[in-house]
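What you see is the complex with one protein chain gone and the rest in place.
Chain lettering (A, B and C) follows the sequence in which the chains are written, and residue indices restart at 1 in each chain.
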Amino acid sequence: MSAENNDSLVISTDPLHPANLIPELCRSFYHLGWVTGTGGGICIREGDKVYIAPSGVQKERIEPTHIFVLPYPQAPSLHADRVFLRRPPVLKESACTPLFWNSFDIRDAGSCIHTHSQHAVMVTLLWTGPTFTISHQMIKGVRVAGTGNALSYLDTLEVPIIENTPNEEDLKDSMAEAMNRYPDAPGVLVRRHGVYVWGPDWQKAKTQTECLDYLFEIAVKMKLAGLPTVLNP
Amino acid sequence: MSAENNDSLVISTDPLHPANLIPELCRSFYHLGWVTGTGGGICIREGDKVYIAPSGVQKERIEPTHIFVLPYPQAPSLHADRVFLRRPPVLKESACTPLFWNSFDIRDAGSCIHTHSQHAVMVTLLWTGPTFTISHQMIKGVRVAGTGNALSYLDTLEVPIIENTPNEEDLKDSMAEAMNRYPDAPGVLVRRHGVYVWGPDWQKAKTQTECLDYLFEIAVKMKLAGLPTVLNP
Amino acid sequence: MSAENNDSLVISTDPLHPANLIPELCRSFYHLGWVTGTGGGICIREGDKVYIAPSGVQKERIEPTHIFVLPYPQAPSLHADRVFLRRPPVLKESACTPLFWNSFDIRDAGSCIHTHSQHAVMVTLLWTGPTFTISHQMIKGVRVAGTGNALSYLDTLEVPIIENTPNEEDLKDSMAEAMNRYPDAPGVLVRRHGVYVWGPDWQKAKTQTECLDYLFEIAVKMKLAGLPTVLNP
Partner (left out) sequence: MSAENNDSLVISTDPLHPANLIPELCRSFYHLGWVTGTGGGICIREGDKVYIAPSGVQKERIEPTHIFVLPYPQAPSLHADRVFLRRPPVLKESACTPLFWNSFDIRDAGSCIHTHSQHAVMVTLLWTGPTFTISHQMIKGVRVAGTGNALSYLDTLEVPIIENTPNEEDLKDSMAEAMNRYPDAPGVLVRRHGVYVWGPDWQKAKTQTECLDYLFEIAVKMKLAGLPTVLNP
């Protein structure tokens, strides 16, 4: 069966099947302001398959049949982000794919979320250096490296900020470099663009994205009110 | 059959029929704060017919039978924005009609959206000159002239701002003039009033309106935080 | 049949029956932030009957059987705001009743809405005088006196602000006085409390409340950004 019409990979009565979850989650992300105007998205890796939302479509109107499926073989040498088990005709694959792959290859993530949240963007405008930092807030929902132990209230969360490029694919190397330089970071901010957040599965990727977005939002409010976001730095 | 009760033009079981889409989209726009208090709206052109929401009604409670249908013949000399194939009794045609027509006649648009979004209005208050400009933000979802190629992150988006008039119809000429003077602009802002955005079809008109509203919102935040919205102007 | 259990007045299969509309509208107002924490509400007058939501309940969880029904006889001398055709046991009648009555008696309104919207409250804090004024905004959705002709873009909207009292009923006289002193006003703001807005029917009362709330919101933004809300005062 050709990759063009391999519908069996995305048709399921299980509401937790990735091809059902991704449309539902994208609708929810739309209402959170994370994927407005076709931007942003989510991918889920289950076993040796990766499910990704298409590019350039209304994220709140995705159907299971719009989902791309890519292989993720165990052997790293076989990893390639442009091979498809299922490729819906007409639709375009997500430009985020190589960046999602970073989270799989470098952090063994099971899911990665990309948002254009204005809180994330404002953080990258108000923190002009290479990282965003915050402490003494509700950072317990965030895990070290996105997949490790939960942070403590007394820890300082540090998220690297990389510079944006016109083509999303071109962020792959600088994102990987930031992930290696900041091995404890649960995500990577992209200046004037948004954020990538990952986790061991879609549930934790989603709750960590919520936690980080919450922290970005309160950090912007604090900064504009003249309050420091890190105590005893 | 008279234009008063030509229901066959608006009764369809296809959820993507314009007479079904317009009520659904208006409900969504209501929750985005774009069409509060009866203001704003959307029109869709399909082939030689134009579908428009009525004026002065609750935009989140429109029914398919409330939709006006106007002809859009191929010959430009036959274009007229006050002829009706279907005109629901009691209801009033949208005062935006001549402005929507600008997007058809000048840009060959397939859909045009008008919002009273506060982000758009604040932009017209904080940018006191004839245009709003922004660069180095997520402007990739916006197309040159609304119907051309996608902008790049490095481009500067420029949207003209025209002055408001008490009667919406009276904006027709100044909107057309702005569209001709700024042939690359994907929309026209109206000072202290809102914005008109168009696209080749309703999907792209809607996603571009979302992109522009996102840019207006972040631009207002940046301006109030003392950050420039154009780099290396 | 006693007023305690006269259910026939509120049981109807018509979704536009006031006893069905009020719960639906209150749910919507809850999500707009207008009636949070049991505050605020709406009443609808149809012919010689007035339908009112109860006091002190979760406004997003009202059922038709919670609705109070009061008579509104034609002869003004018979008007009384504490007589009930239907009075649900356990529940308390709205303390807003005498204020709603002002809109019926003085403006012949068909519906009156009371919100605790933070935009309204902020307006009463930032405008310390007896009225709030705004011009050159989208005020076309507002009618002179709430029931007359639509305002024009060039008009100046003036809404009186009365001082709050611990008991809502005690606002009746000062609200009436403000309505008489500002006969063109479509509503009355209550300092540090909220706003009352009326219209000839529930549709227009609601869309006018939306318009005014929109104007309060943008006015607060303008004030905090140092922009005047009235041009050429």
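Please note the rule applied: a residue touches a chain if its C-beta (ideal position, glycine included) is under 8 Å from a C-beta of that chain, and two chains touch if they have at least 3 such contacts.
Keep in mind it's a predicted model, so treat the numbers as computed, not measured.
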| item | value |
| --- | --- |
| Chain not shown, its touching partners among those shown | A, C |
| Options A:N20, A:Q118, A:N164 or A:Q208, residue touching the unrepresented chain | A:Q208 |
| Hidden partner chain, touching residue among C:L126, C:V144 or C:V230 | C:L126 |
| Residues of chain A in contact with the chain not shown | 136-138, 140-141, 152-154, 203, 206-208, 210-211, 213-214, 217-218, 221-222, 225, 227 |
| Contact set of chain C toward the excluded chain (per top definition) | 36-39, 58, 116, 118, 121-122, 125-126, 164-166, 192-194, 224 |
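Simple rule for what comes next: only the chains that are shown with their structure count from here on.
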| item | value |
| --- | --- |
| Averaged-CA centre spacing for the pair chain B and chain A, given as whole angstrom | 32 |
| Residue list for chain B, restricted to those that touch at least two other chains | none |
